[in-house]
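Apart from one protein chain that is not included, each protein chain of the complex appears where it belongs.
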C-alpha cells in the first residue's frame, strides 16, 4: 500500500524543486504562501503565550502544520466552503477568517465563530469527524444547484476511525459530491500514535473502499499540498467526484495547552529533529532565497508586519464588548420560545441585582 | 477492483467442481450441507406461510441465501461465537439454535432469543451493523483469555454503509481479533440496490482500508463459502487477523413479509432467472447426484423428515406457554429496582382484574 | 375540496405541497424513492419530482442527518426520513451536536431549517426497536422543536408548518395511526401552527393530557368515564411537545384541579414529568389530587407479544381517572 500511495513531494526538505511548478505556482504565489505561513506561525506562538498568561482559554496549536493548512486553503476559490477542526485556524485565517475572531473563539466567545459575510467558513468542529458529512452535503447541494462551489474539509488521523468519516466518504462517493477530504496525519490523536489508531499503513488507501481518488502528500511541503488540493478541487468541480488527501505532517507542540506531550513521546528529541530537518516554513524560505525573491530585509519586514497584525487582533479581542448574560438565550431559535424568554428574564434579573432580588 | 477481488467459485452453477475439495469437504460433509440447506428452505417457506396465516408476525425470509448461511455456519467450531442479523436464522439453526426458538422469536416472544446452553449464538440483531463491534470484542476477549474461539458475524450489503461497520473492522484489525466479517451481498438493502449504496464495485475491497484480508465468493456456492470461511477462521485463530468475506447472493423473496419487492425490481423475471440458473440448493444437488451419493428416494426421505421437524417446531411454538405480563419486568436488571417492582405490581394488578380495580 | 385521507396519505400530501411550492425542499432517506418509503409516506414523489428531489440514501443515519445538515447550510431544506425512531440513535450526535446548534454556534449566520420525520411508537406488532417513543430525549435538547400529530388533518398542517419553520423540527409520526382512520383533509396548502395544543373534548372535572397514539385512547377513556361516572374531562392533544402550549394546559388545570397524563414512553424521565413540573410551577395549589401518569413502563418496549400490556389502554387511563377523581 505504501507503494501504491507514495508520499508526493514537490519541494525537498532542502528547498529544491523536484517537479516543475511554473504552470501552477507563480513566484508571487510562492511568496504569498510563505507570508501566510509566517504570519500564522507568529499568531500561533502568540496564542500559546496568551493562554499561559490566562488571557485566553485552552488553545490548540498548529505549529508544524502550516504548510498543510496554508497550501490547501490557498487552493480554494472565492465561493467555496471550508470546514475546519479546532486545529485549523491557519487554514481559516488564510481563507479569510479574521485573527480577532479566532482569538475570541479561544477566549470562550461564541461571537468568534462567525465568519466574514462573503466567505463560507464554518466554526471549528469540536466533535471529531462530524464535519465530514456536512462537507459532503454542502458540496452536493452546490452541485444540485448547478453552482461550481466545492467543499474542503479538514480532519486528523484520529478522525478516520470514527463512523462519520466512513459515512461521509461513502455519501460523497455515491453522489460524486465536489468535496476534498483533507486529512492532516500529524501522527497522533492526542497521545495515541497512528500505529495504534489503525492497522493500515496509510490513510490515503482508505479511498479504495469508496472507489475515489486517494493521494498522499508531504504535508510539510506547501507546494505539494497546494498542487494536490488544487487538482482534487478541479476534479471535484468537473463532477469527477471526491478525493481523499493524506497530508503527512507533525505538530511540534502539545495537542492543546492542556496536554503534556512528554507523557507519550520523546518530545524534545522529536521536536528538534523535525524542526531541523522538515520544517515547512524553513523549507520554503530556502527555496525563495535560492530563487532570489526573498532576503533578510523582507523577512524582517514580514515579521514586523505579522507581529503588528497579531498585536492589533489581541487588542481587539481584549477590548471586545464583554459577554452579556442575555446573549446566551439568543439564536437558539429564530424566535424565542416561551420558556427561553422566561429563563432569559430570570437570568438577567439575577445578573442585575442578585442581592436585592434575593432579599426581596 | 473487480479484478483484484474476483468471485471465487468451487462448484459451478451446473454442479461441476472447479477446484479440488477432497482435502476439505468429504462426501459426508457435502451431504450434510445439502440436508441443512433443504431443511432451512422448508423452514423458511413454512414461516412465510405462517405469517400469511397470522400465526407469527412479520418475518424475514432468506430463501436464495441458504448456501451463504449454511456454508459459513458449518465452518464454525463448537466454542465459537455467532452474531446473526434478522435474516440469518438458517445460519443460527445450522449452528445449533432450535427451530422452535426461531419461530418463537418471530412470534414476538423474547424467549425465542435464548440460545442453547452450549452454544454462543446471539439473538438476531435488528439495528443494522451494531453487531459488528460486538463480534470484534467477543473475539478479542477470546484471544486475551488465550482461548481459541473465533467469532463469525453476519451482515448485509446495506450494513457496510453504517459507521459501526467501519469502527468494528478497524478495531478488529488493530487488535488482530479472531473474527470473520461475513457480508451477504444480496444486492439490496430493502429496496436500495447496492449500486446506490456505494460507489465501489465490490464490498471485499473495503478490506483494503484496514489492511486485512478481503475475499469475494459466490454466495450461492456452498463449497466456496465453506472453504473461504474455514480458511478465514483458521487465519483468525492463528492470530493472523480478521477477514472480510463478501458472499455474492440474492434473496428470492421480499425483504420481509411486510415488503413488496415488485415496487423496486422486476421481481418475477429476476426471481425466475436466479432460481433456474443459480439456485444454491439445486446446484449442490446436481453435484451430489452426479457423484452418485444422492437420489430421488433420499430426497423424498429428506423432505419428509424436514417437514416433520418443522411441523413439530410449529406445534411447540403454538403450544408454548402464553406470554405473561409479569415477564416484561424480568431481566431488566439482575435485581429489580423499586420502580420496576412497583410498575410490575401495577401491570399485574391491571391484568388480573382491571374492571374490579378500576371500579374499586 | 377535501378528500378522506389516512394520516400517512396526509403526510405524503404535505411533502408534495412543499416540493411543488419550494425548490429548496428535498427529501432524503432509506427506501423513500422507488419504494415510496416502508410506510409509503413518499409514494409517488420520486416519479413526480425526480431523483434530485427525492433521494434514496445509503443505510447510514449519521450520514443522512449529517449530509442533510450540510445541505441545509447551503440553502436547501431537507426533509429527512428516519425509517423508525429506534434507528435515529446512530445519528444522534448529529442531532444533538449540530442540527440543534448550528444557529446558535454561528449566531444566526447559518441555520438548519430541516425536518426529521420518523414513525414512532408501538402498536403495529413490529420487531424489536421498531416501537420506540423516546420523545423526551429530544424535548430535553435545546434547539429542536418536537411535534407529534394525532390526526390526518393535523399531520398535514403541522408537517407543512414544520417544513416552513426556520428551525429544525423532530416530527414524530405515530406509526399505529398511519392508517387507523380516514379524515377529511383539504387539498393543497394549509397549516396548523406549531406550539398550539388542540382541545379534543371539553369538560369540567379532570384534564387529560395526551399526544399521538394516546389521544384516541384518552378520548375513549374520557367518554367512558363520562358515561359510567358522569365525570367530564378536558382532553388535550398537545401536538407540539417543545415548546408546548402552556396557556391551554394552565387554564385547563386551573379549571379542573385534576390531571391525568397519558404517554406511551417510559414513565421515568418521560415528557409527563416535565408537564407535572410545569403544573407544579404554575398551578400547584389548584391541584385536588396528585397528577396521575399513565404511561409505558420503565422497561424496553417488549417484543410484540407483550406490546398491548406495555401500552396504556382505555382501562389503564380509566383507572387513572378514577384514582384521580376519587383521591
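So that you can tell them apart, the chains are marked A, B and C in the order they are listed, and the count of residues begins at 1 in each.
Convention: a contact is a pair of C-beta atoms (placed from the backbone, for glycine too) under 8 Å apart; a residue touches a chain by one contact, two chains touch by 3 or more.
What you see is a predicted model, and the numbers here were worked out from it, not measured in a lab.
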Quiz item: Who does the absent chain touch among those shown?
Solution: A, B, C
Quiz item: Among the options B:84, B:133, B:187 or B:280, which residue touches the chain absent from this view?
Solution: B:133
Quiz item: From the list A:4, A:273 or A:325, which touches the chain that is not on show?
Solution: A:325
Quiz prompt | Option touching the unshown chain, where B:167, B:213 or B:246 are the choices | solution = B:167
Quiz item: Which listed residue (C:86, C:126 or C:168) would be found touching the missing chain in the intact complex?
Solution: C:86
Practice problem: Over the whole complex, note the residues of subunit C touching the chain we left out. | Solution: 62, 86, 89-90, 92-93, 96-97, 100-101, 104-105, 128-129, 134, 136-137, 139-143, 242, 265-266, 268-274, 276-277, 280-281, 284, 287, 289-291, 293, 297-300
Practice problem: With the missing chain put back, which residues of subunit B would touch it? List them for me. | Solution: 81, 110-111, 113-115, 122-123, 127, 130, 132-142, 144-145, 151, 163-164, 167-168, 170-171, 174, 330-334, 337-339
Exercise. Extract the touching residues of subunit A with respect to the undisplayed chain.
Key: 57-58, 86, 105, 107-110, 126-128, 158-159, 161-164, 189-192, 196-198, 258-259, 263-264, 323, 325, 327-329, 332, 337, 339-340, 343, 347, 350-351, 354-355, 357-360
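Rule of thumb we're sticking to: only the chains that are shown with their structure count from here on.
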Quiz item: Which chain maximises the distance between its CA centroid and that of subunit A?
Solution: B
Exercise. Would you kindly tell me how far, in whole Å, the mean C-alpha position of subunit C lies from that of subunit A?
Key: 40
Quiz item: Once you find the CA centre of subunit B and the CA centre of subunit C, what distance in Å lies between them?
Solution: 35
Practice problem: For subunit A and subunit B, let me know how many angstrom lie between their CA-based centres, rounded off. | Solution: 45
Self-check item: Interface hub residues of subunit A, defined as touching at least two other chains
Solution: 163-164, 167, 170, 174
Exercise. Name the residues of subunit C that each touch 2 or more other chains.
Key: 57-58, 60, 62-63, 90
